[in-house]
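In this view, the complex is presented without one of its protein chains, the others remaining in place.
In this document, chain identifiers A and B correspond to the written order of the chains, with residue numbering beginning at 1 in each.
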Amino acid sequence: MFRRLPDLGGETVTFTIDGHPATARLGDTVAAALLASGIQSCRTTPVSGAPRAPYCMMGVCFECLVTINGIGNRQGCLIPVAEGMVVETQKGARSIASELPAKGDAA
Amino acid sequence: MKTIKDVAALSECYDLLIIGAGPAGLAAAATGAELGLSAVLVDENPAPGGQIYRGITTTPVTAKETLGADYWRGTDLVRSLEASKASYAPGATVWSVGPAPDSPDATGGMEVGVSINGAARVIQARQVIAATGALERPFPVPGWTLPGVMTAGGAQIALKTSGLVPDGKVVVAGSGPLLYLLTAQLRAAGAKISVMLDTTPLENWGRAIRHAPDFLRSPYLSKGLKLLLGANRGMRIVRGVKAISAHGDNQVTSVRFRHGSKEEELPCDVLLLHQGVVPNINLANAVGCALDWDEDQLTWVPQTDDWYETSVKGFTIAGDGAGIAGAEGAALRGRLAALGAGHRLGRLSAQERDRTAAPVRAQLIRASRGRRFLDVLYQPAKAFRVPTADDTIVCRCEEVTAGKLRETVALGVSGPNQMKSFLRCGMGPCQGRLCGLTVTELIADARGVSPGEVGGYRLRPPIKPITLGELAALPKTPAAIKAVER
Partner (left out) sequence: MSGVFGEESPDVIVIGAGIHGCSTALHCAKRGLKVLVIEKDHAGRHSSGVNAGGVRQLARHVAEIPLSTYSMGLWHRIADLVDDDCGFTSDGQVLVAESEEEYDSFRARVTQLNSLGFSHEELIDAKELRSLVPAVSETCPGGIVSRRDGAAIPFKTTQAFRRKAESLGVRFCEGVRVTGIKADGSAWMVTTDAGTARAANVVNAAGAWADRIAACLGEPVPLEVIAPMLMITARVEHFIKPVVILRSRKLSFKQFANGTVLIGGGHLGRALRDQNITVLDWVKLAESAKTVWDLFPIMRGAAIVRAWAGIEARMPDDLPVFGKSRIHQGIFHQFGFSAHGFQLGPGAGAVMAELIAAGNTNTPIDGLGIERFAT
């Protein structure tokens, strides 16, 4: 859906999306890093379960809600991605269990 | 400039608190600090610039011609903030603004809830300037919630902050100068755009033409011509598009559109939508500012005086949040707002304020010339503001459709606030930002009255969601404790 311009330089950071390792450019927001990684949707809605992806990229639409380091409903477009960050896509109404959800089926 | 990285580093009380680090906020903070006010600029984004100058200090897109000279003009604004004594808190979300329990004087002190990195605090400010800017007008068409459909502004932000360009078969659709600007920027960056679907109603030209003389003397003329000529080279443009819908199962795969009597369907991997920008009034609304419906811009605009102070004492709105006037105008309005606040705080006399403001106002008149022509020309078509297809989602969060809204109007529900109670539209996490205008216009249309009469959502704080944990850990400020003991 998106590709990165060539020769941008800058540092890279590694993080995980649903347990899968991914890289981003330092300075990317989580939403931009998801777009760059080819993630098609970052969540499904709690109402009908329809898939959604980042829409406005400026903190208005709340479509890019993801779980970051175990905390749900974070606005991915406002939070810079960081080394070792654990990003999870959300399914429906967010689980509010106090422990971290399972790390996906990376195997 | 002092950078603030956590809420504990904020002062208990500032003379001036500015929300939003776009052109208006940057100019207001620098001007306020120059006046000797203790000023803090809080901004949601990790770096200054707002949306128009998004990522200006950090963008990896360093080839100047890609984003264009107008973008790089933002550098000076950031430099003047950096050179000032103002504090700057990036990554900071303002979730509440209200009257302070104990306003120290008659200047209308405010209490402001701020969160940085998961920690919240309530501080005070004697004056608040909201420079909350603009957001893209909702563009509710069938399929606009599919992954792969984004706002054009969203794609522009991905380009500015991360050097990302849409890939595959890219379609841009809508209306307005920014649509052309973004298309030019994306193409300059190497994106291939298969088609532009221009929805500008052809009949708008007839109404706009009487505002043309001002436009012809404005800087918008040469910029606009360059963009229009550029767009015509090497890209198909379909004008007079009357209907658009996005299709696909879990991802957009095609776009259908109608122009004249023709229907077409084209394969599509990314669909970018845009039909102009409107003031971001969520904060103003939640604070209780009086708003008017603007018949030209088809949006709510806060009532303000000559210094952009709203109907709520001590609460000022600078820049596009007080009505769309563009980036250059926003910076000038930011300076005027800070001068007004400075005077109210007793920092400069009315004469000094007016003398300093005079050249700024003259510049503002020049910068605003030609805007009315653009407003009228690019007034979006009704079919793209009030969706005709009943299955079109209007409230994206709660998935409320146009048909459901019309049915509920027919039951006698006459306003957006009652509609919230019945359908939950506007009650999801975006708090009505993406459906407020559509719901108002749709109800007005169904009832045959003006949007001004229908009114808008009455918004509730927090203006941005805050976690229960953050709220539970809110420190008790001395002022707040005093308020509780009273």
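In the analysis below, contacts are C-beta pairs under 8 Å (C-beta built on N, C-alpha and C of every residue); 3 or more make two chains touch, one makes a residue touch a chain.
On a predicted model such as this, the values are computed, not experimentally measured, just so you know.
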Candidate in contact with the missing chain, chosen from B:188, B:235 or B:427: B:427
Of B:58, B:303 or B:467, the residue in touch with the unshown chain: B:467
Residues from chain A at the interface with the omitted partner, ascending: 46, 70-73, 93-98
For chain B, residues in touch with the removed chain: 96, 98-99, 101, 111, 113, 122, 288, 418, 421-422, 424, 427-429, 431, 460-462, 465-469, 471-474, 476-477, 480-481, 483-484
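Everything below uses one rule, namely that only the chains that are shown with their structure count from here on.
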Rounded Å distance, chain A centre to chain B centre (Cα mean): 24
Touch list for chain A against partner chain B, complex: 1-5, 8-10, 25, 27-29, 32-33, 35-36, 40-41, 45, 47-48, 50-63, 65, 71, 73, 77-80
Sites on chain B touched by chain A in the complex: 44-46, 51, 54-55, 58, 60-61, 91, 93, 118, 135-136, 145-151, 153-155, 157-158, 161-168, 189-190, 250-251, 269-270, 280, 396-399, 428-430, 433-434, 464-465, 467
